[in-house]
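Heads up, the thing below is written out as structure tokens.
One protein chain omitted, others in place.
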Amino acid sequence: MKTVYIERRERFNAAHKLYNNKWSPEKNVEVFGKCANANWHGHNYEIIVTVKGVPHPETGFIMDLKLMSDIIKEFVIEPLDHKNLNLDVPFLEGILPSTENLAIVIWDQLESHLNAHGGILCRIRILETENNFVDYYGGHEPF
Amino acid sequence: MKTVYIERRERFNAAHKLYNNKWSPEKNVEVFGKCANANWHGHNYEIIVTVKGVPHPETGFIMDLKLMSDIIKEFVIEPLDHKNLNLDVPFLEGILPSTENLAIVIWDQLESHLNAHGGILCRIRILETENNFVDYYGGHEPF
Amino acid sequence: MKTVYIERRERFNAAHKLYNNKWSPEKNVEVFGKCANANWHGHNYEIIVTVKGVPHPETGFIMDLKLMSDIIKEFVIEPLDHKNLNLDVPFLEGILPSTENLAIVIWDQLESHLNAHGGILCRIRILETENNFVDYYGGHEPF
Amino acid sequence: MKTVYIERRERFNAAHKLYNNKWSPEKNVEVFGKCANANWHGHNYEIIVTVKGVPHPETGFIMDLKLMSDIIKEFVIEPLDHKNLNLDVPFLEGILPSTENLAIVIWDQLESHLNAHGGILCRIRILETENNFVDYYGGHEPF
Amino acid sequence: MKTVYIERRERFNAAHKLYNNKWSPEKNVEVFGKCANANWHGHNYEIIVTVKGVPHPETGFIMDLKLMSDIIKEFVIEPLDHKNLNLDVPFLEGILPSTENLAIVIWDQLESHLNAHGGILCRIRILETENNFVDYYGGHEPF
Partner (left out) sequence: MKTVYIERRERFNAAHKLYNNKWSPEKNVEVFGKCANANWHGHNYEIIVTVKGVPHPETGFIMDLKLMSDIIKEFVIEPLDHKNLNLDVPFLEGILPSTENLAIVIWDQLESHLNAHGGILCRIRILETENNFVDYYGGHEPF
């Protein structure tokens, strides 16, 4: 059984701030620094989704990359692109939009849809800047 | 006279929207699409500043890159980083923050400070995403 | 008059070979080496299109980047993507598909369509690999 | 025992199509879309090979990277570069050249040669485009 | 328990040579080739540090990335940047500065400091060039 991992990169541009509504503005600035700026800031986010499976003998595919891309676009890119992550996204309501939390929520958005097509979702990578990124394996700890 | 061009890349993360306050919300969406999202979106902006001059015989420098970086940070990165380009930046007041307009305004911010140290500012490049960028030569048209 | 240059990157994947039909196979291999491989090879091409103009006072745009992208896609990407540059592309008939020639032909494909919308096409950049690229300024020689 | 993983990136440019010869042309287009274009398309492939081992006390090496590069060039890059993956490569005969299948075949090409020099092959990564890539761990599933 | 992995990239520029002082110059050149050049060569090193943990419910953080960056800068970048890895670095004394050995030593520099702040160091990646890189998991072998 020759398991292969396929990965698809997509991108979205969004505004956010790191801000805990239970805290005073002063405490938010103390903890989050300039990331707590009241009027928001933003990023070009890159998301890399990994699905594993055995290549189908007739297509050589784990799953159709076009379909994989369409699923990511429908359930992640459309709801997040050119949006405010604190205000505009139903599935982020009540969640502080750190990159860590984003990765967990995006996993939950994608898992059932991707796993319905012959692959198994196994990693979400989010790049917030060229220096900061996050990997989430559905809570598993491969290392 | 061996003129050389030196370039320094810096980065800032900011929120903005493309929105003409003289227009209705509907017209803004019609013209700017999702870039007019009321609650903002954002980008990881890269800025590349070019200065030309003749290398100094004792240092081999047009101007000290550390000084060049400090000037860009003081007059551009500090005022723009983790800010809202429509709301938070005095020198952008009343200016629609398209990448084109940003390039012009950043030139005006930097020109006198860079030119005071032996180089001549000659290009501002701004990368808004990996697919969209802008060059400004102070209004000159080299090609 | 504050002229700004805007640039849009698009991509296409294509097969080609460097092959002069007037020559023998041996001479083709002698001149073009492995690029003359009879059964083709291919590339992930990147194309960067530059248009210049003065930002419109009401939009801050030279021209709408979405429209610019649509024009590039209609007249360049659709005809070239997942195609054989020697066999499948009407506007490349009889033209040896070197990167140099590609740049000239792509300029001719785009010029009238882009110039009809307020900008002036002024550069085509094509990246064939991470080490080889070409710039074409419509025959002009800015340097 | 301080196991370290070393990685070497190499590149090749090739033509291919996704095409199952047992199917009609229509079914191929239905399943593979534009990737089934009869006259081929192509890519700049990047391959990243990972070998693990314990650094030798006298050299600090798992294995000589120059030797590792030479092995990858002899058994993978030479046979694939500037070739047609469906027609020109003996070890791909009868194999549909999806990126998934390529990764498996490249592993088989390299394993014995790399493992003869003190390292253990443990991952093949292939990047087909900037958005699509594949990892293969010899069938193992680390996550 | 939703474990997430956060990664921070930092950079340093250094000189080094691959040279075993117990060997003759001739044997060094025989084993290390041009990397043994007596007068040194150098690199722009990139280091990517990975820490895992469960996001804190009040901040969404594994650990503050600003703090993580400060720790990497204090214990790795400051001692290595613009230095000679064979001559200038106390914690590299007697160690042949191959990328493999660098990764091990950097792990030892960082582990206790990073683990004191709620995360667990789990990977050091060093990129020596765009083609050569190394991963170290503290001696663990996840695959």
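A, B, C, D and E label the chains in the order they appear, each numbered from 1.
Definition applied: contacts are C-beta pairs under 8 Å (C-beta built on N, C-alpha and C of every residue); 3 or more make two chains touch, one makes a residue touch a chain.
Since the structure is predicted, the reported quantities are computational estimates derived from the model, not experimental observations.
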Wait, the hidden chain, what does it touch out of the ones we have here? B, C, E
Selected residue (touches chain absent from view) among B:36, B:96 or B:122: B:122
Answer key for C:12, C:75 or C:136 versus the chain not shown reads C:136
Interface residues of chain E toward the undisplayed chain are 11, 13-16, 34-35, 37, 39-44, 81-84, 87-88, 129-130
Against the chain that's been left off, what residues of chain C make contact? List them. 18, 20, 22, 31-33, 95-101, 103-104, 130-137, 139-143
If you put the missing chain back, which residues of chain B would it touch? 1-10, 50, 52, 55, 58-62, 65-66, 69, 122-123, 137, 140, 142-143
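Going forward, only the chains that are shown with their structure count from here on.
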Going only through chains that touch each other, what is the minimum step count from chain D to chain E? 1
Multi-partner residues in chain E (2 or more other chains touched) are 137, 140, 142-143
Every touching chain pair, please? A-B, A-D, A-E, B-C, C-D, D-E
